[in-house]
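For this depiction, one protein chain was excluded, whereas all remaining protein chains were kept in their positions.
The block that comes next holds chain A.
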């Protein structure tokens, strides 16, 4: 089985809620209709419930099975010692020379690539020094071959070493209990993620001081009762994109609120970066929070540099009275509207399409 196909199998579902599976209907075959109806009536929506602890503003998942479930079903959460998927235990086992050889984690692949890049830079620096010397002496650069070699080094595919070097530091002693590696890594959910799993999917139990916490209690802890509360705005946007099937993850690395992935991080790079701004009914209020062009330009250039689209999401903010008059959270959230704007730098003499 190819890697892609198996990834597709592992990440078959985009949320920890699995729909009923029904067979295809063949119009001229009544038996298939019956099969469809039976599957439909007997089918049960599967909700994969997990548990998180909410302490000091952090949502932490420590059960290994729960961590896997959240990652496999829609890429929720982030390993606290990993780039995204919680791979610290595997990486550390290998680094300390414990356990068996497994596939490389993304962090390891990146490390190899950076090593290669470093080698390239070193060679380039050597060559440049030679060139500078000759230039001083007034000789024309004779290093055509060297430059070619350098180019090859730059464009070379990365080698995956199967042999491992063990790197055991004094600091690692504390990780071992009876010679076995303790898993220090937990999965952390950001507030909108945790609240989505709870409020929208009811697929997570959240404990606060070892007691289960209800959706409304959680909402009150995460937000003020102000209509333009930051958590509410972020949540509304998160919910919007998750509902449309996007995989939404934190955008901190690029200075934005969110990144949108078509399916999830292992499949493609994120295509879109999202920043969130309020849009009040009162224009004076809008003027107060308006950002200047320098701010927008700097974000836009960073996002352009990593080849992503920049989406500015304006959240229409209802009035405080409208907000307060709603009884349920559903009603409150329904008051907010989403407006999207794709922002792109356009250079007149370059971008002709």
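Operating definition for what follows: contacts are C-beta pairs under 8 Å (C-beta built on N, C-alpha and C of every residue); 3 or more make two chains touch, one makes a residue touch a chain; residues count from 1.
Here is the rule we use: contacts and distances are computed from a predicted model.
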item	value
Protein name as given in UniProt for the chain not displayed, "TP53-regulated inhibitor of apoptosis 1", "Small subunit of DNA polymerase delta", "tRNA-splicing endonuclease subunit" or "RING-box protein 2"	"tRNA-splicing endonuclease subunit"
From A:55, A:176 or A:289, residue that would touch the chain that is not displayed	A:55
From A:21, A:145 or A:171, residue that would touch the chain that is not displayed	A:171
Of A:13, A:36, A:81 or A:333, the one touching the omitted chain in the full complex	A:81
Interface with the undisplayed chain - residues on chain A	53, 55-58, 60, 62, 77-82, 88, 92, 95, 118, 121, 125, 167, 169-171, 175, 184, 187-191, 193, 250, 252-253
